[in-house]
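As structure tokens, the structure follows; a few thoughts come after it.
Only one protein chain is missing from this complex, and each of the others stays in its spot.
Take a look at chain A:
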């Protein structure tokens, strides 16, 4: 998979690049609008991440141009602006998703994967991890062809964990993924623990190995080893 990141903040760009490299994605970086447009015109990308506040141009223009020339490329807007109007105009222009700074890299990763899955396979592709397979259209999960009945939150959690497999996920990022803006309601992270516990139990009941590793004080890691 090939990504393009148009972002003027070098430190943030490096982090994002590193994160995706571990995912075996090629993540190219353009530091300004000019370079970004140039690259878009030369190469083909599966997904473009655009900061709409660039020093030399409006990222929304880039979205517009990209949409016109390469409608099949996925677009995710990253912005420090949470302004609703921006969000709506960004999505109206055809961007697939909108993420407000600051965000968790794991969240970005999950969204990029969702966009690519939707774009490349019209959402039909099964997500497979070890013995687990997920049908994103049906919102259902199976372990060795046996259906696992999951609640909405457990399903979201599972997809998120698989999207960020082999990585340490912080409790905050999980909480924010599951509850969004309400995440600050979590007076403690017991809720996550409950969901994790239930999910693990349901998966293991159907014969899946224990993929979930708890990392003390930090969060969780979903991996086969």
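Things worth noting here:
One rule holds for everything that comes next: a residue touches a chain if its C-beta (ideal position, glycine included) is under 8 Å from a C-beta of that chain, and two chains touch if they have at least 3 such contacts; residues count from 1.
Basically, contacts and distances are computed from a predicted model.
Protein name for the hidden chain, per its UniProt entry and selected from "N-methylglutamate dehydrogenase subunit A", "histidine kinase", "(2Fe-2S) ferredoxin" or "Amino acid ABC transporter permease": "histidine kinase".
Residue A:105 is the one among A:91, A:105, A:127 or A:204 that touches the chain missing from this view. Within the complete assembly, A:81 is the residue of A:2, A:39, A:64 or A:81 that touches the hidden chain.
Residues of chain A in touch with the missing chain: 9, 11-12, 15-16, 18-19, 22, 80-85, 100-106, 153, 167-168, 170, 172-173, 176, 179-188, 190-191, 194-195, 215-219.
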